[in-house]
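The complex appears here minus one protein chain, its other protein chains still in place.
So, chain A:
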Amino acid sequence: MYEGVVQDLIDELGRLPGVGPKSAQRIAFHILQADPVDVRRLAEVLIVVKDKVKFCSVCGNVAEDELCRICRDQRRDPAVICVVEESKDVVAIERTREFRGRYHVLGGAISPIEGVGPDDLRIRELMTRLADGVVTEVILATDPNLEGEATATYLTRLLRPMGLRVTRLASGLPVGGDLEYADEVTLGRAFEGRRSVDD
């Protein structure tokens, strides 16, 4: 244990995802030895990001306004929605330049063991978006792992009776990984080869 504020810093850092106690300590000492200007810039950007960045009221992507950049863009096809788990997946798919529709960010995947069920994700918002009949295709681009597959299974069951074309990214994405780590070529190919979900 360290004294007062140093320990507070270690504790706060240790609450970040993927940061264990040892890493928290290492980052804390890095900050202690760093240039005060650099540290101030980090502190400011943390405050600003919480102040300014919101979530798009339509698709749930990170946004600096009421709507995100993609939802504001009139050139994007409103008839196709690509459903992803996180905003970082939007970034990964945008890098492929394969997709010209809109997105819907769920905010995670259905994971009962973590206590996350369908009601904890932005599924109701998705259903609301589909109600006016503009959307004709929903692409399920959840992660190619168990939770992502189960989430896609759940959504398929919900969406198919609505008479929409429901597609899933073509396999070729190795199962088990996170979408964000797929390279552009693989992900682009998965988009091109997407298939209707049937049975």
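Just so we're on the same page, a residue touches a chain if its C-beta (ideal position, glycine included) is under 8 Å from a C-beta of that chain, and two chains touch if they have at least 3 such contacts; residues count from 1.
In this text, contacts and distances are computed from a predicted model.
As stated in its UniProt record, the chain not included in the shown complex is "DNA repair protein RecO", which appears among "(2Fe-2S)-binding protein", "Xanthine dehydrogenase small subunit", "L-serine dehydratase" or "DNA repair protein RecO". Within the set A:Gly4, A:Pro36 or A:Pro112, the residue that contacts the chain not displayed is A:Pro112. Not every partner is drawn; the one left out touches chain A at residues 17-18, 20, 23, 110, 112-115, 117, 144-146, 149-150, 153-154, 157, 173-178, 181-183, 186.
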